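Of the protein chains in this complex, all but one are displayed in their positions.
Chain lettering (A and B) follows the sequence in which the chains are written, and residue indices restart at 1 in each chain.
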Amino acid sequence: MTDTFKVTVTDIQTVASSIKEFTLSPVEGQLIPFSAGSHIVVEMPTEEKTYKNAYSLLSQPDDPSHYKIAVRLQDNSRGGSVYMHTQVKVGDSLTISAPANRFAPLWQAKKHILIAGGIGITPFLSYLPEFERRGEDYELHYLYRGGQTGAYCNELSEQLGDRLFCYDSATSPRCNIENLMSQRAPGTHFYICGPEKLIEAVMTTAKQLGIAAGYIHFEEFAAPKPGNAFELELKSSGRLLNVSEEESMLEAIEKSGIEIPNLCRGGVCGQCVCRVSQGKIDHRDTFLTEQERSSGDVIMPCVSRAAGERLTLDI
Amino acid sequence: MNIAINKIQTFRDDFTYSNSPEAIARFPFPFTDDEYKYTVNMEPHQPKDGENSVYARFFDIDEHYLSEMKERSLVLAEMPKRCLVMPHMELACWDMIEKIMTSLAAQYPQHFSLTQDGDNWCWENKLLNIKDSFVFGDSSTLPKPPMEYIGRQIQGDFALLDQRDDDLFLDAGIVTCPADWSLMFDAGMSFSEWHGPVPMAPSQNIFERALKYLVAIPVGRPVRRLNWTLTVNARMDTASETYHKWGHERSEVNAENVAEKVHLRVELQVIDRMPRSNALMFSIRTYLISLADISTNPQWAQRMHRVIKTLPPALIEYKGFARYHQHVVDYLAQFDESAAGD
Partner (left out) sequence: MQDESIKSVSSRPVYPPVEININAAYHLFITEPSASSKVGNLLQQTAAKTHQLIESDNIEELKLQLTELIGTLPLATSVYLAGRETYMWQVYAVLAELGFIKEQIEMLTPTDNSRTVFCCHCYTQTHQVAAAPFECEGCGLPLTVTDHFSKRLGSYFGFQVNAEAKDELPAAEAF
């Protein structure tokens, strides 16, 4: 479990037609400063379940007076973004986690090329002040759909000048990833935050150009993908839980009132590992080793699921 | 707790270092079983064992404070490179300053105070008669570079680990009392590289697992573990750098002097995520206690006898006490009833 904090929503701004920006201020004292690229997990209690979604912090990293996050209303939302857009009002209080970082800039880089797709602009907004402070060489390439997802364009353009490259899919030509990536000198690193398609396009182009994978960085926001519903047995108590198609095993366990240590909720950090005493596993995490996967007796319940109709956890 | 800080004692030459009965009572005795077992033994760094324990506060300041600060200044005067900071670690050093100053001022208000007005900070260390005003984050406003400045005011060695590519790199540190390693040599190494010399690598898997655990440590969730070895004489600075000066002491242990000469050396290691830089702060707080002082607690002496007796030879070699291992076992045997005839 990570520490949680109560914050008050002190401002809500619509920054693009499908994106709202929330300012979160501490109920008492100050918030924790954070490193460039950090995110927090916001808890959204609804009647049927508590959603926990990770959002990048986009305020100034060294300003502990408030945090800012931006939330896009997702077409295929599992509920979190709908909640943020329709339920949360100025003055409401929310529970958030401490900041964590899986997408920090690499300070050994000679040049940073940031590639943002739509709402993927958010982690880079906390890079910029730190880049300026350290005098880093960088470019920001921002791909969005005019009106819908192009948040912060004007501010960025003012602040970055010719280091900003905007690609509005409604009005301007598409971003040519190959052009963007070729003619770069050794030491140039690429950071991508956006839809999977964009990440794949950059990876594919890097491969074609012969660029080493170590130059490409992206945030693995592996939101748990839905799967088949299954039955979950908790060995110690004998309780049976139903995990629906749309929820993760971790969410189902939490709904039943049991807390499991967890951090990333994306199969990366390893905190929520559980022992499996029966049933086949559909491993979807990036934490366990090959050996552990094939042993079949451990699982990351935040993303992985039963491969069959039933799974028994040793908890 | 109101700690009485001792007058300055020495960790070299005439070795006047000693533990008071209170210091013995709170010594972090590391053995939890009657035989040696390899464990990573991590636990959350939360207060435990009451107000007087070494775990009561984030950083432990004890009666040896002035002596250890004097010892540190002697080491740094001889070898300034025992403090080494790579340029990209500057922000992490300020994280470290913030953590240490805010913790000490809150938990030892009788000795330390901190006033913060935005980035204008004023720090007072009454134990060392230091009072400085500076601008947080601006290294030019401190009388010494940030890590050295604060490192000279807190017991224990410190390393700052940079996190990148899902690995940790030993990119900064102030290390004047290490158990036989060299910061100058290990600087810049990855997690698996700086553990290179650890023998019987208890399966590579343990290291991989430990690394994955460490890179996932969140802000505000520090963890700790104890590590231990034996040291001849109350010598804090058993660095590789000075091994040529203290190595011979390992040959000088005999049945008559073993109780006074041989010390159990315990490191309280704390690992804490730094919020501004995402670095990990790795603090290594060293405690020394003579076997004679250990034997004032018969349970400790009995357990230590059983552990030391069952240590694998490779570990005895690695920890550097092969030459006098038997003397230690023989001495401690008298406190272990089941050891008749050892």
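Note that in this section contacts are C-beta pairs under 8 Å (C-beta built on N, C-alpha and C of every residue); 3 or more make two chains touch, one makes a residue touch a chain.
Predicted, not measured: the structure shown is a model, and the values here were computed from it.
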Seminar exercise, completed: The one of B:15, B:213, B:228 or B:243 in touch with the missing chain is B:243
Problem set entry | Residue touching the undisplayed chain, where the options are B:29, B:194 or B:331 | B:194
Problem set entry | chain B residues that touch the omitted chain in the full complex | 81, 180, 182, 184-189, 192-197, 199, 201, 204, 240-244, 246-248, 250-251, 317-318, 320, 323
For this session: Tell me where the left-out chain touches chain A, residue by residue.
Result: 108-110, 181-188, 207, 209-215
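Heads up, the rule we're going with is that only the chains that are shown with their structure count from here on.
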Exercise. So how far apart, in whole Å, are chain A and chain B when each is placed at the average of its C-alpha atoms?
Worked result: 37
Problem set entry | Complex contact set, residues of chain A against chain B | 2-3, 32-35, 38, 61-62, 97-101, 104, 106-108, 214, 263-264, 268-271, 287, 289, 291
Problem set entry | Of all residues in chain B, those that touch chain A in their complex | 88, 137, 163-165, 205, 208, 212-213, 216, 218-221, 275-278
